[in-house]
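A short write-up of the structure that comes next.
With one protein chain withheld, the remaining protein chains of the complex are depicted in position.
Up next is subunit A:
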Amino acid sequence: MAFLDIRHLQKSFGALRVVQDFTLGIEKGEFVSFLGPSGCGKTTVLRMVAGFETPTSGAVSIDGHDITGLPANRRKIGMVFQAYALFPNLTVADNIGFGLRVAGQGKAEIARRVGEMLELIGLPQLGSRYPFQLSGGQQQRVALARALAPRPQVLLLDEPLSALDAKIRVSLREEIRRIQRDLGITTIFVTHDQEEALSMSDRVVVMHQGIADQVGTPFEIYNRPATRFVAEFVGTLNLIDADLVDAAAGHVRLGGVPVTLGRPAPGRAGERISLALRPETVALGRDGGDIVLPGRIAEVHFLGPVLRVRVAVEGGGFISLDTFNQADRPPPSVGAPVDISMSHRDLLVLAA
(Lines give C-alpha, C1' and ligand atoms only; values in the text may rest on other atoms or scores of the structure.)
Protein backbone atom coordinates (compact mmCIF):
# COMPACT_ATOMS: atom_id res chain seq x y z
CA MET A 1 0.00 0.00 0.00
CA ALA A 2 1.28 3.44 -0.93
CA PHE A 3 2.01 6.09 1.74
CA LEU A 4 -0.93 8.23 0.64
CA ASP A 5 -3.58 5.93 -0.70
CA ILE A 6 -6.67 7.28 -2.46
CA ARG A 7 -9.16 4.52 -3.30
CA HIS A 8 -12.27 4.71 -5.48
CA LEU A 9 -13.01 8.27 -4.44
CA GLN A 10 -16.29 9.67 -5.72
CA LYS A 11 -17.98 12.97 -5.13
CA SER A 12 -21.38 14.20 -6.28
CA PHE A 13 -22.94 17.60 -5.69
CA GLY A 14 -26.63 16.82 -6.10
CA ALA A 15 -27.04 15.12 -9.46
CA LEU A 16 -23.68 16.35 -10.69
CA ARG A 17 -20.87 13.81 -10.31
CA VAL A 18 -17.68 15.84 -10.05
CA VAL A 19 -15.24 13.02 -9.25
CA GLN A 20 -15.79 9.51 -10.55
CA ASP A 21 -13.87 6.56 -9.15
CA PHE A 22 -10.51 8.23 -8.54
CA THR A 23 -7.78 5.85 -7.38
CA LEU A 24 -4.13 6.78 -6.85
CA GLY A 25 -1.24 5.69 -4.67
CA ILE A 26 1.46 8.24 -3.82
CA GLU A 27 4.77 7.13 -2.37
CA LYS A 28 6.48 8.84 0.55
CA GLY A 29 8.39 11.92 -0.60
CA GLU A 30 6.79 11.92 -4.04
CA PHE A 31 5.68 15.12 -5.78
CA VAL A 32 2.50 14.50 -7.77
CA SER A 33 0.63 17.12 -9.79
CA PHE A 34 -3.05 17.04 -10.64
CA LEU A 35 -3.33 18.75 -14.01
CA GLY A 36 -6.52 19.60 -15.82
CA PRO A 37 -8.84 22.37 -16.96
CA SER A 38 -11.13 24.07 -14.45
CA GLY A 39 -14.06 21.88 -13.46
CA CYS A 40 -12.18 18.61 -14.03
CA GLY A 41 -12.40 17.64 -10.34
CA LYS A 42 -8.74 18.09 -9.39
CA THR A 43 -9.39 20.57 -6.60
CA THR A 44 -12.31 18.49 -5.31
CA VAL A 45 -10.01 15.45 -4.94
CA LEU A 46 -7.47 17.62 -3.13
CA ARG A 47 -10.16 19.00 -0.80
CA MET A 48 -11.35 15.48 -0.01
CA VAL A 49 -7.77 14.53 0.93
CA ALA A 50 -7.56 17.68 3.08
CA GLY A 51 -10.87 16.91 4.77
CA PHE A 52 -12.78 19.97 3.51
CA GLU A 53 -15.16 17.85 1.42
CA THR A 54 -16.72 14.55 2.41
CA PRO A 55 -16.42 11.88 -0.30
CA THR A 56 -19.68 10.37 -1.55
CA SER A 57 -17.81 7.07 -1.47
CA GLY A 58 -14.24 5.81 -1.35
CA ALA A 59 -11.42 6.08 1.15
CA VAL A 60 -8.23 8.01 1.84
CA SER A 61 -5.46 6.65 4.03
CA ILE A 62 -2.07 7.94 5.09
CA ASP A 63 0.64 5.52 6.18
CA GLY A 64 -1.92 2.75 6.54
CA HIS A 65 -4.35 4.77 8.70
CA ASP A 66 -7.78 5.45 7.23
CA ILE A 67 -8.43 9.21 7.55
CA THR A 68 -11.66 9.37 5.51
CA GLY A 69 -13.82 10.16 8.55
CA LEU A 70 -11.29 12.35 10.34
CA PRO A 71 -12.02 16.12 10.58
CA ALA A 72 -9.61 18.40 8.69
CA ASN A 73 -7.96 19.73 11.85
CA ARG A 74 -6.84 16.25 12.95
CA ARG A 75 -5.33 15.03 9.67
CA LYS A 76 -1.86 16.55 10.00
CA ILE A 77 -1.98 17.75 6.41
CA GLY A 78 -0.47 21.09 5.44
CA MET A 79 -2.22 23.16 2.82
CA VAL A 80 -1.31 26.18 0.71
CA PHE A 81 -4.13 28.10 -0.98
CA GLN A 82 -4.31 30.09 -4.18
CA ALA A 83 -5.38 33.19 -2.24
CA TYR A 84 -2.53 32.76 0.33
CA ALA A 85 -5.08 32.83 3.23
CA LEU A 86 -2.57 34.34 5.65
CA PHE A 87 -4.19 35.59 8.85
CA PRO A 88 -4.19 39.38 8.30
CA ASN A 89 -4.19 40.15 12.05
CA LEU A 90 -1.02 38.16 12.77
CA THR A 91 2.60 38.94 11.92
CA VAL A 92 4.56 36.69 9.59
CA ALA A 93 6.18 34.96 12.59
CA ASP A 94 2.82 34.46 14.31
CA ASN A 95 1.32 33.11 11.08
CA ILE A 96 4.12 30.56 10.76
CA GLY A 97 3.88 29.68 14.45
CA PHE A 98 0.08 29.29 14.39
CA GLY A 99 0.07 25.51 13.90
CA LEU A 100 2.74 25.04 16.55
CA ARG A 101 0.75 27.05 19.10
CA VAL A 102 -2.33 24.97 18.29
CA ALA A 103 -0.23 21.87 18.93
CA GLY A 104 0.66 23.31 22.34
CA GLN A 105 4.39 23.64 21.85
CA GLY A 106 6.54 25.81 24.12
CA LYS A 107 7.47 29.40 23.31
CA ALA A 108 11.17 28.65 22.84
CA GLU A 109 10.47 25.73 20.54
CA ILE A 110 8.01 27.82 18.48
CA ALA A 111 10.53 30.67 18.13
CA ARG A 112 13.25 28.21 17.06
CA ARG A 113 11.04 26.51 14.47
CA VAL A 114 9.71 29.84 13.11
CA GLY A 115 13.30 31.05 12.67
CA GLU A 116 14.16 27.83 10.87
CA MET A 117 11.16 28.21 8.54
CA LEU A 118 11.96 31.86 7.79
CA GLU A 119 15.48 30.76 6.81
CA LEU A 120 14.05 28.01 4.65
CA ILE A 121 11.92 30.42 2.64
CA GLY A 122 14.71 33.00 2.49
CA LEU A 123 12.90 35.77 4.40
CA PRO A 124 14.70 35.74 7.78
CA GLN A 125 14.27 39.48 8.36
CA LEU A 126 10.51 39.70 7.73
CA GLY A 127 9.17 37.94 10.85
CA SER A 128 7.66 41.08 12.35
CA ARG A 129 5.87 42.28 9.21
CA TYR A 130 2.15 41.94 8.60
CA PRO A 131 0.89 40.09 5.51
CA PHE A 132 -0.34 43.27 3.82
CA GLN A 133 3.21 44.61 3.91
CA LEU A 134 4.47 41.73 1.74
CA SER A 135 4.41 41.13 -2.01
CA GLY A 136 2.33 38.28 -3.42
CA GLY A 137 5.36 36.04 -3.83
CA GLN A 138 6.52 36.71 -0.27
CA GLN A 139 3.02 36.03 1.08
CA GLN A 140 2.88 32.69 -0.70
CA ARG A 141 6.32 31.73 0.70
CA VAL A 142 5.08 32.56 4.19
CA ALA A 143 1.97 30.46 3.54
CA LEU A 144 4.25 27.59 2.53
CA ALA A 145 6.34 28.01 5.68
CA ARG A 146 3.19 28.12 7.80
CA ALA A 147 1.93 24.89 6.25
CA LEU A 148 5.30 23.16 6.76
CA ALA A 149 6.07 24.40 10.29
CA PRO A 150 4.02 21.76 12.19
CA ARG A 151 5.75 18.98 10.18
CA PRO A 152 2.67 17.68 8.33
CA GLN A 153 2.62 14.18 6.85
CA VAL A 154 1.40 15.44 3.49
CA LEU A 155 1.55 18.85 1.80
CA LEU A 156 -1.28 19.98 -0.47
CA LEU A 157 -0.78 22.92 -2.84
CA ASP A 158 -3.96 24.29 -4.41
CA GLU A 159 -2.87 26.36 -7.43
CA PRO A 160 -0.43 28.29 -5.24
CA LEU A 161 1.19 30.14 -8.15
CA SER A 162 -1.91 31.19 -10.10
CA ALA A 163 -2.23 34.61 -8.48
CA LEU A 164 1.42 35.58 -9.11
CA ASP A 165 3.03 37.22 -12.11
CA ALA A 166 5.03 35.17 -14.60
CA LYS A 167 8.59 35.75 -13.40
CA ILE A 168 7.85 35.16 -9.73
CA ARG A 169 5.84 32.10 -10.69
CA VAL A 170 8.89 30.48 -12.28
CA SER A 171 11.27 31.31 -9.44
CA LEU A 172 8.79 30.23 -6.78
CA ARG A 173 8.04 26.93 -8.44
CA GLU A 174 11.74 26.11 -8.43
CA GLU A 175 11.90 27.07 -4.79
CA ILE A 176 8.86 24.98 -3.86
CA ARG A 177 10.43 21.98 -5.57
CA ARG A 178 13.77 22.54 -3.80
CA ILE A 179 12.10 22.79 -0.39
CA GLN A 180 9.96 19.74 -1.10
CA ARG A 181 13.07 17.72 -2.05
CA ASP A 182 15.04 18.94 0.97
CA LEU A 183 12.27 17.97 3.38
CA GLY A 184 11.25 14.85 1.47
CA ILE A 185 7.59 15.67 2.07
CA THR A 186 4.85 13.87 0.15
CA THR A 187 3.15 16.56 -1.95
CA ILE A 188 0.13 16.98 -4.17
CA PHE A 189 0.16 20.04 -6.41
CA VAL A 190 -2.99 21.12 -8.20
CA THR A 191 -2.59 23.25 -11.31
CA HIS A 192 -4.10 24.00 -14.69
CA ASP A 193 -0.70 25.09 -16.00
CA GLN A 194 0.97 22.25 -17.88
CA GLU A 195 4.40 23.84 -17.74
CA GLU A 196 4.25 23.94 -13.93
CA ALA A 197 3.07 20.35 -13.76
CA LEU A 198 5.67 19.03 -16.20
CA SER A 199 8.60 20.95 -14.73
CA MET A 200 7.97 20.24 -11.04
CA SER A 201 6.52 16.77 -10.71
CA ASP A 202 7.72 13.24 -10.22
CA ARG A 203 4.40 12.14 -11.66
CA VAL A 204 1.52 13.97 -13.30
CA VAL A 205 -2.15 12.99 -13.12
CA VAL A 206 -4.05 14.49 -16.05
CA MET A 207 -7.70 14.84 -15.05
CA HIS A 208 -10.69 15.23 -17.29
CA GLN A 209 -14.38 15.20 -16.33
CA GLY A 210 -13.73 13.73 -12.90
CA ILE A 211 -11.50 10.91 -14.12
CA ALA A 212 -7.73 10.47 -14.11
CA ASP A 213 -7.14 10.21 -17.85
CA GLN A 214 -3.47 9.34 -17.50
CA VAL A 215 -0.95 8.97 -14.67
CA GLY A 216 2.72 9.04 -15.53
CA THR A 217 6.05 10.85 -15.43
CA PRO A 218 6.14 14.22 -17.22
CA PHE A 219 8.18 12.52 -19.97
CA GLU A 220 5.53 9.83 -20.51
CA ILE A 221 2.64 12.27 -20.34
CA TYR A 222 4.17 14.55 -22.94
CA ASN A 223 5.64 11.99 -25.31
CA ARG A 224 3.16 9.14 -24.96
CA PRO A 225 -0.24 10.68 -24.24
CA ALA A 226 -2.74 7.91 -23.66
CA THR A 227 -5.88 9.75 -24.77
CA ARG A 228 -6.81 12.42 -27.21
CA PHE A 229 -7.64 14.75 -24.31
CA VAL A 230 -4.18 14.36 -22.73
CA ALA A 231 -2.49 14.88 -26.08
CA GLU A 232 -4.48 18.04 -26.75
CA PHE A 233 -4.29 19.45 -23.22
CA VAL A 234 -0.58 18.92 -22.65
CA GLY A 235 1.59 20.79 -25.12
CA THR A 236 0.73 21.91 -28.64
CA LEU A 237 -0.32 19.29 -31.12
CA ASN A 238 -0.94 18.78 -34.83
CA LEU A 239 -3.94 16.58 -35.50
CA ILE A 240 -3.75 15.02 -38.95
CA ASP A 241 -6.35 12.90 -40.69
CA ALA A 242 -4.97 9.76 -42.35
CA ASP A 243 -6.60 7.02 -44.41
CA LEU A 244 -6.14 3.58 -42.94
CA VAL A 245 -4.80 1.10 -45.50
CA ASP A 246 -3.89 -1.90 -43.35
CA ALA A 247 -4.73 -1.70 -39.65
CA ALA A 248 -2.73 -4.74 -38.49
CA ALA A 249 0.44 -3.71 -40.33
CA GLY A 250 -0.02 -0.02 -39.51
CA HIS A 251 -0.08 1.21 -43.12
CA VAL A 252 -1.79 4.58 -43.66
CA ARG A 253 -1.84 7.27 -46.36
CA LEU A 254 -1.00 10.76 -45.21
CA GLY A 255 -1.86 13.47 -47.75
CA GLY A 256 -1.48 10.88 -50.46
CA VAL A 257 1.93 9.72 -49.18
CA PRO A 258 2.09 6.08 -47.95
CA VAL A 259 3.36 5.85 -44.37
CA THR A 260 4.18 2.87 -42.19
CA LEU A 261 3.50 3.53 -38.51
CA GLY A 262 5.46 0.49 -37.37
CA ARG A 263 2.67 -0.54 -35.01
CA PRO A 264 -0.96 -1.60 -35.44
CA ALA A 265 -3.58 1.15 -35.77
CA PRO A 266 -7.17 0.99 -34.49
CA GLY A 267 -10.04 0.68 -37.01
CA ARG A 268 -10.62 -1.00 -40.34
CA ALA A 269 -9.06 -0.47 -43.75
CA GLY A 270 -10.60 2.49 -45.61
CA GLU A 271 -11.50 4.40 -42.41
CA ARG A 272 -10.08 7.81 -41.52
CA ILE A 273 -8.10 7.96 -38.30
CA SER A 274 -6.48 10.80 -36.38
CA LEU A 275 -2.73 11.02 -35.96
CA ALA A 276 -1.08 13.51 -33.66
CA LEU A 277 2.30 15.14 -33.97
CA ARG A 278 4.22 17.57 -31.75
CA PRO A 279 5.42 20.69 -33.63
CA GLU A 280 9.01 20.18 -32.45
CA THR A 281 9.22 16.73 -34.13
CA VAL A 282 8.63 18.20 -37.60
CA ALA A 283 11.51 19.74 -39.54
CA LEU A 284 11.69 22.14 -42.44
CA GLY A 285 13.46 20.40 -45.37
CA ARG A 286 13.90 16.72 -46.20
CA ASP A 287 16.31 15.70 -43.41
CA GLY A 288 13.87 15.40 -40.49
CA GLY A 289 12.91 11.75 -40.94
CA ASP A 290 11.50 9.07 -43.21
CA ILE A 291 8.25 10.86 -44.06
CA VAL A 292 8.51 13.83 -46.42
CA LEU A 293 5.46 15.95 -47.30
CA PRO A 294 5.43 18.83 -49.79
CA GLY A 295 3.52 22.00 -48.94
CA ARG A 296 3.47 25.79 -48.82
CA ILE A 297 4.22 28.19 -45.92
CA ALA A 298 0.89 29.54 -44.62
CA GLU A 299 1.90 31.48 -41.49
CA VAL A 300 5.05 32.33 -39.55
CA HIS A 301 4.94 33.31 -35.86
CA PHE A 302 8.09 34.69 -34.29
CA LEU A 303 8.19 33.58 -30.62
CA GLY A 304 11.72 34.73 -29.77
CA PRO A 305 13.94 31.67 -29.48
CA VAL A 306 11.56 29.64 -31.63
CA LEU A 307 9.73 30.17 -34.91
CA ARG A 308 6.36 28.45 -35.23
CA VAL A 309 5.63 27.83 -38.93
CA ARG A 310 2.25 26.69 -40.24
CA VAL A 311 2.48 24.74 -43.46
CA ALA A 312 -0.42 23.97 -45.80
CA VAL A 313 0.26 20.37 -46.83
CA GLU A 314 -0.41 19.28 -50.38
CA GLY A 315 -3.41 17.00 -50.32
CA GLY A 316 -5.12 19.01 -47.55
CA GLY A 317 -4.64 20.06 -43.94
CA PHE A 318 -2.12 22.11 -42.01
CA ILE A 319 0.89 21.08 -39.94
CA SER A 320 2.59 23.41 -37.47
CA LEU A 321 6.27 22.98 -36.78
CA ASP A 322 8.78 24.62 -34.47
CA THR A 323 12.24 25.59 -35.61
CA PHE A 324 14.95 27.43 -33.72
CA ASN A 325 15.48 31.07 -34.49
CA GLN A 326 18.86 31.75 -36.10
CA ALA A 327 19.98 35.36 -36.29
CA ASP A 328 21.85 34.86 -39.57
CA ARG A 329 18.93 33.19 -41.33
CA PRO A 330 15.75 35.19 -42.01
CA PRO A 331 12.41 33.46 -41.36
CA PRO A 332 10.78 31.69 -44.36
CA SER A 333 8.36 33.87 -46.30
CA VAL A 334 4.65 33.16 -46.49
CA GLY A 335 3.57 31.42 -49.70
CA ALA A 336 6.97 29.86 -50.43
CA PRO A 337 6.94 26.16 -51.42
CA VAL A 338 8.56 23.93 -48.82
CA ASP A 339 9.15 20.30 -47.90
CA ILE A 340 8.59 19.16 -44.32
CA SER A 341 9.80 15.90 -42.84
CA MET A 342 9.20 13.78 -39.76
CA SER A 343 9.84 10.33 -38.37
CA HIS A 344 7.07 7.72 -38.31
CA ARG A 345 8.04 7.03 -34.67
CA ASP A 346 6.81 10.49 -33.64
CA LEU A 347 3.33 9.98 -35.04
CA LEU A 348 0.92 9.32 -32.17
CA VAL A 349 -2.11 7.14 -32.77
CA LEU A 350 -4.73 8.43 -30.35
CA ALA A 351 -7.57 6.55 -28.75
CA ALA A 352 -10.77 8.53 -29.14
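As a convention for this text, a contact is a pair of C-beta atoms (placed from the backbone, for glycine too) under 8 Å apart; a residue touches a chain by one contact, two chains touch by 3 or more; residues count from 1.
Quick note on the criterion: contacts and distances are computed from a predicted model.
Participant: According to its UniProt record, what is the protein name of the omitted chain, chosen from "Putative spermidine/putrescine transport system permease protein", "Cytochrome c oxidase assembly protein CtaG", "Xanthine dehydrogenase family protein subunit M" or "NADH-quinone oxidoreductase subunit F"?
Facilitator: "Putative spermidine/putrescine transport system permease protein"
Participant: Based on the whole complex, identify which of A:G41, A:G58 or A:P131 touches the chain you can't see.
Facilitator: Going through A:G41, A:G58 or A:P131 one by one, A:P131 is the residue touching the chain not shown.
Participant: So one chain is hidden, and I want to know which residue out of A:A50, A:I67, A:A242 or A:V311 touches that hidden chain in the complete assembly.
Facilitator: Of the candidates A:A50, A:I67, A:A242 or A:V311, A:A50 is in touch with the missing chain.
Participant: Using the touch definition up top, pick the residue from A:G99, A:P160, A:G210 or A:G288 that touches the left-out chain.
Facilitator: Checking the options A:G99, A:P160, A:G210 or A:G288, the one contacting the hidden chain is A:G99.
Participant: With the missing chain put back, one of A:S38, A:N89 or A:Q125 would touch it. Which one?
Facilitator: If we include the chain that is not displayed, A:N89 is the one touching it.
Participant: With the missing chain put back, which residues of subunit A would touch it? List them for me.
Facilitator: Where subunit A meets the chain not shown: residues 50-52, 71-79, 81, 83, 85-89, 98-99, 102-103, 130-132, 143, 146-147, 150, 156.
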